[in-house]
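For this depiction, one protein chain was excluded, whereas all remaining protein chains were kept in their positions.
All chains are identified by letter, namely A and B, in their written order; residue positions are counted from 1 within each chain.
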Amino acid sequence: MRQSSFLRDCLLALIAFAILAAIPYFFPGRGVTDFLVRLAAFAIFATSLNLLVGYGGMESFGHGLFFGLGCYSFALILKHFPQVTIPGAFVLTILMSVLVGAVVGAICVRLNETYFAFLTLAFQMLLHSLIIAWTPITGGDNGLTGYSRPAFLGIRLDNYYHVYLFSSALLCLCLLAMYQIVQSPFGYTLRMIRDNASRAVFLGIDVWRMRLVAFVIAGAFGAVGGVVMSLFVSGAFPDFAFWTISGEAIFMIMLGGLTAFLGPLVGAAIFLTLNDVVTKLGSTVKGLTGVPNLDFYIEKIASSYGLILGSIILLFALGLKKGLLDFLNDAWADRKETSTAEATKAAAPARAPGE
Amino acid sequence: MTKLTRPKSTRRTILKGAGAAIATGVAGFPFISRAQNNPIKIGMVTIASGRVAMLGSSSANGANFEFEKFNAAGGLGGRPIELIVRDSKGKPEESARLARELVNSDGCIGILDADSSAAAFAIQEVARDLGMLTIHMGETSSLTADPKIRTPSAFRSARQSIHDSVAAGAYAGKLAKEKGLNKWMGCSPDYAYGRDSNALFFELLKHFHKDAEVIGESWPKLFQADYTEQLTKILQAKPQAIYTCHWGGDLTAFIDQSNIYNLFAQMQVFAINVADYAIVTAVKNLPKGIHSGSRYLATFPKTDANAKWSADYRARFKEYPLNWSWENATAAKFITEAIKKTNSADPKQLIQAITGMTIESPFGVNGTITMRAEDNTIVDYATGWGQTISADPFVPDVASVDWKLINELEIDWKKRNKYL
Partner (left out) sequence: MDLAALASCLTATSCLVTQTTSGFIIGMLLFLVAAGVSLIFGVLKVVNFAHGSFYMLGAYFAYTAYVLTGNYFVAVVAGGVGVGIFGYLFERVLVSRVYGSAVLMQLLVCYGVILILDDVVKIVWGAEFKSFGMPDMFQQLPILFAGGVVPVFYLFLIIVTLIIAGLLGLLITKTRYGKIVRAAAVNPSMVSALGINTGLVYGSVFVLGGLLAGLAGGLAAPVRSLTAGMGLSVVVESFIVTVIGGMGSVAGALAGSLLIGLVRSFGSIGFPLFTEGLMFLLMAVVLVVKPSGLFGREA
């Protein structure tokens, strides 16, 4: 049973990758592929954060630590050690994030709620301070650019199309892997801890250790998101370790929904689309009404990115109160329940196996 | 406290999710558009929100001021230039993406980069990748000086730190010799520009005045609101002079806070970024006698052309021109002159034309500014130092620095950094 579902998941991931790989043939410009590379970076990152938030009930406000760490260690290794290959740098980056995740996690996971959120934030800002202060190595706030990308297995990451395929492959692989994790016994243990930690303790589960493992795993996947971002910008910038990146990931989860596995992916897609549309709004409304004074104010407001994005955030947070996929799922479930109200009640538990 | 409901994801929701993700993605691509024949589009990537929103408005105005003149004169056979401005929000990955999108999808023939220094490096990678016509307004020296970072299609139309530092070193060195200023301190924001500028200043100060000694340094953060601890540290150390490269709002706060400690009466203050209208008109009690590098002043260079440019600009936008205004206006002028010269809007031809080009300019020391061919950065722009007074013209006498000297010392500096 488990095995066949695993194979099916693999097949789905493969199909998804095939669709992604075909996209450049339909959209030859870089607009669509650029969007998808960024989506891959943020979707991996947001989904990894959701392992903590949605499944573990651990509200981290400093997950950007790993995004920045992944981005910087990948770029730093390739810049300062040209003899290291891309797979080597990738593996070293993951090891680095596991190491940092283990140390930071060991300190953080025993705290709950607000304190956990703030302590993770503190560690992220420590990394940010370090990047800014350690200018000779990290390039400080100018960022780090111009690292070498030697070819491996016929993959040339200095070629844009290869970067796109590589990012798409990572996206499918990471989502597949994370899905297996949340469906595994470990994933269900995590949910139990989230719902009732004392019951978990009573059942002999080492809560601290489970949380730590989740923290480390989420960190490692978060670092992969950073690697993709680093490939996209051909460098690393301190912005990727700033607290706003954590804020945005949270926003993505909230937009897409935190109970559906693909919620963060959808959220990342919505967020990036919103960002891109709102950013160019100012120049698209130029001369909208033809009345100069009125146009001046329309343009001024339309080019106010924060004002518009902030309003959308408030609408989502206060209006919908949950992410899009969660909203759709619940609406779907409600409809189904009302339409099958007379049907046997036994069908209901079968719909949600193992929960 | 958490009110998270249980995940009930099934395979169907996953498919739905993937569908939704792709749908929002595809629906959200407004950028599949054809480049039109009319008008000639130029993109600008800048910061129009948050603390440095002024960068965006003054940069766009500076460039538009020049393009409007070009359009009024008939454009390129009737084709006007249109400037498309995008806000990067100060995020380098956005800057890179926007630059690429403006060229690839919006049909811009080139990019004006009026963004942060980190963004300049990110945009430089895009310029290298696409070979796109790019003019940076960033000051970080290595952007064009370092042959590993420089790329043929990207230019800089801005002050370069090393040029300004030579001017600063020559001025401060001369004064230090006259007044016997030997004990110095630095107080600059702790980030790449701050450290770079601080190190270059003292390097060149010592070149011109061997006895100068740095007795201490204090490093506030960028955008730090409160400089009390740095100021008291300086007061403790009692240097004869200090150097600071604070800019923008940080600089006005630094001046206001220094004032109540009566700092300016106790030592000579060399602040490279004071002589810009954004600063001198904002500070209510501008102290007399701060030594400052010229950023932009209507009275420097003291020519009719510059005075007229400044007056016209103020009449057009109802605000003072800033350092960013002249830099962007100059970048825009390089583009319009190249269009006129080649009679085309083909980026390849324009890049070729701009390389090594000399334009007439109110901001040049001899009425011209040249885009130096060997490293794609402008030279012969006005740079000098003077002392503040509290009212207009704010820095009445600016001592100009000979560009021969700047070029000489720049070569030494390039050799030291193995750029040559």
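Rule of thumb we're sticking to: contacts are C-beta pairs under 8 Å (C-beta built on N, C-alpha and C of every residue); 3 or more make two chains touch, one makes a residue touch a chain.
Model, not experiment: these values are computed from the prediction.
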Listed residues B:Thr232, B:Asn343, B:Asn366 or B:Asn417, member touching the removed chain
B:Thr232
Tell me which residue among A:Pro28, A:Pro82 or A:Gly310 touches the hidden chain in the full complex.
A:Gly310
Taking the full complex into account, find the residue in A:Leu20, A:Val53 or A:Met210 that is in contact with the omitted chain.
A:Val53
Among B:Glu66, B:Asp196, B:Asp250 or B:Glu327, single out the residue that touches the unshown chain.
B:Asp250
Contact with the hidden chain only, please: which subunit A residues?
53, 59, 61, 107, 111, 113-115, 117-119, 122-123, 125-126, 129-130, 133, 243, 247, 250-251, 253-254, 300-301, 304-307, 309-314, 316-318, 321
Contacts of subunit B with the absent chain, listed as residue ranges:
1-4, 48-51, 53-54, 56-57, 190, 216-221, 223-226, 228-233, 235-236, 248-250, 252-253, 256-257, 259-262, 278, 282-285, 319
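Convention: only the chains that are shown with their structure count from here on.
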Let me have the rounded angstrom distance from the C-alpha centre of subunit A over to the C-alpha centre of subunit B, please.
34
Interface with subunit B, subunit A side, in the complex: residues 8, 12, 16, 19, 27, 29-32, 34-36, 38-39, 43, 53-55, 57, 59, 113, 132-133, 135, 139-143, 145-146, 160, 179, 182, 191, 194-195, 229, 232-235, 237-240, 256, 258-263, 265-266, 268-270, 272-273, 275-277, 279-280, 282-283, 303-306, 324-326, 328-329, 333, 351-352, 355
Subunit B contacts subunit A in the complex at 1-2, 4-11, 13-18, 20-22, 24-32, 48-50, 84-87, 89-94, 96-98, 100-101, 104-105, 116-118, 121-122, 124-125, 129, 140, 148-149, 190-193, 195, 222
